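Note that one protein chain of the assembly has been removed; the remaining protein chains are unaltered in position.
And now, chain A:
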Amino acid sequence: MAHPPLVREARPPTRTAWAEGVDRLRAGATTEPGRLRVIGALVAALVVAFGAVTAWEISDRATAAGNVVTRSQPLSADAASIYRSLADADSAAASGFLAGAQEPQDLRERYEDDIATASALLAKAATHTESTSASGREIAALNTQLPQYTGLVERARANNRLGLPLGGAYLRYANERMTTKLLPAAERLYTAETSTLGEDYDEARAWPFVGLGLGVLALAGLGWAQRRTYLRTNRVFNHGLLAASVASAVVLLWLGIGHVVARAELEDAMAHGQESLEVLNDARISSLNARANENLTLVARGAVLAADGKRDLYESQYADGMKALGRRLAQARALADDPQGGLPVTDATAKADEWRKRHTAARATDDGGDYEGALAKVIGGKGSTGECFNGVDAALEKALAHEQAEFTRAAEGGRGALTGLPLGAAILAVVGAAGAVLGIGRRLSEYR
């Protein structure tokens, strides 16, 4: 009978080792030192996981917040500048054209500055953008269209200088290209960049749920371990576990408060900065469109009619532009939350109202047959609609600068609230885990 058991023992050695390990664990869980070892390992792991997840989640959010401040918002602002420069170039070209064969120097320079700005910003945007992305395609389209547009404007100038009405036809064609090809592409670029900004923003303000959950879990685990120790030993404090708890609580508080502050700052940046910026940019572009069309009404001299065959095309487009400007200014005033932001908008609104009045008078002069008189009322100096337009543009520029500063300040604050948190969380987690292990080890040593 002695033989078969020997054989049985020799045959499944692996199974025995496995079973033995399980047995030992089972024994560990049933004996106090064993339990302490398991508890120590679990609590330390929880604290480490909490720290690691916090560091990871927050560095993600910090990166996103950094992207908002340093990449996507500037790109969105650049796209708005590209749009604005193009619309401004178009309006300057038309104003200069109206002034006659000899274009005024300041308008010529304004046009050239606008084209240079647009080209430079397009080149800058291209370096930050994948050429296959939606933004990349719009940038490529703009790069193709812009030289064609400037070519048409130069042809318009050459013909105008020769005194040929063909110049006006070229200018209208250039304007058509601008409004049907370039500006829509610039607008799509702006929309794409702004939606990237929205994504970065959403990413930056997303709650770090996993980190917060693990933090609560780690603290609960530590609390339970300490309570267990207290119940068994009647010792109130285990120094190691206490240190681990403090470290975890600090990380949790830091995470919670840091995130709430960052979130609030970012929301402030978006709500008060970015939204105002978008509305103000729209307002500025509406006023530029209205101005270009006001000029073109005089360039075309009634030669082109709107789709209904009755109204002048450019006059009706001017009216659309002014309506849009009025709407945007009302929105901007509602959004402006401080006097520095509100005053320029009020100023722009007043100037736009004056512009409308002067425009009506200029139209009446032109319709009465006094073309030269109307011209003076539109592109002349004091008392002209051009004066009002410049006033609107300058006021909006001031408002935009203010809102941009507000945005940057708040967004920087948001990003700043997260500074150091990933590293701090990592260090404190290591400290906490070490504390937990040491604390449990201290108890464990009592069994040796």
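Methods note: a residue touches a chain if its C-beta (ideal position, glycine included) is under 8 Å from a C-beta of that chain, and two chains touch if they have at least 3 such contacts; residues count from 1.
Simple rule for what comes next: contacts and distances are computed from a predicted model.
Only one of "Sugar-binding protein", "Carbon-monoxide dehydrogenase medium subunit", "Transport permease protein" or "Response regulator transcription factor" fits the UniProt record of the hidden chain, and that name is "Sugar-binding protein". Note that of A:Gly100, A:Gly213, A:Gly383 or A:Gly441, the residue touching the chain absent from this view is A:Gly100.
Although one chain is not drawn, the whole complex shows that of A:Leu42, A:Val250 or A:Leu305 it is A:Leu305 that touches it.
Among A:Leu42, A:Leu166, A:Val261 or A:Ala394, the one in contact with the hidden chain is A:Leu166. Only one residue in the set A:Leu212, A:Leu280 or A:Leu313 touches the chain that does not appear here, and it is A:Leu313.
One chain of the complex is left out; on chain A, the residues touching it are 100-101, 155, 159-160, 163-166, 168-170, 172-173, 300-305, 309-310, 312-313, 366-372.
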